[in-house]
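Just one protein chain is left out here, and the rest sit where they should.
Our next item is chain A:
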């Protein structure tokens, strides 16, 4: 317990604020994720989950508040520098490189992590190939390494994005709706994989999710957002039992 208290959390966001045209989409959100822990960020549509993600991932600058990664201030850094600080990210709407194969997508992330982007001579296709294949094997996509990303099923694309995010050896994984568009059995398998990765490598995972089975089945802690503010926070059981959450969301959370 004392060791955990001495080391700072992997992610520590304090008092994040961001508004769009007068509406405070995120209004003073604070949260922390420790190594090896899965924190679910939930709330109804428009609660500010994706904005929160974009503030932490560098896609948006907060108007107030700080973001610390393992103690270092990364507030307002652009996404490439957030990546270098050790943050891997998957998107709500998957984003991959359409003109490359699955393996090349992962190779690009590996090459970027190894700071080998400006090579002009040796073919990229041959570089860090084994590492890419190992990562694809970890997420169960080894067989599809040579396919184009454009022809993959949506659930498979999510796995590729996970492999890409892992290529940067992240301390923190940001996963925006990691299982959206997947079949129920597939969801469980993917989240079990994420839990295993988090425990084995001590990666902190922050994810949003609409599927409450996924949230209550795999998250260590849950933060509930409502209209840009933290409504409740705690273990899945505590959040489920919280009268405020029940009052506000009875019927929304189908428990």
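The working rule: a contact is a pair of C-beta atoms (placed from the backbone, for glycine too) under 8 Å apart; a residue touches a chain by one contact, two chains touch by 3 or more; residues count from 1.
The definition used in the following text is that contacts and distances are computed from a predicted model.
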| item | value |
| --- | --- |
| Listed names "Multisubunit sodium/proton antiporter MrpD subunit", "Galactose-6-phosphate isomerase subunit LacA", "ABC transporter permease" or "dihydrouracil dehydrogenase (NAD(+))", with the criterion being the UniProt name of the chain not displayed | "ABC transporter permease" |
| Omitted-chain contact residue, chosen from A:71, A:119 or A:202 | A:119 |
| Candidates A:50, A:75 or A:96 - the one touching the absent chain | A:96 |
| Residue ranges of chain A at the interface with the undisplayed chain | 57-59, 78-81, 83-84, 88-89, 91, 95-101, 104, 107-109, 111-113, 116-125, 127, 148, 150, 164-165, 167-168 |
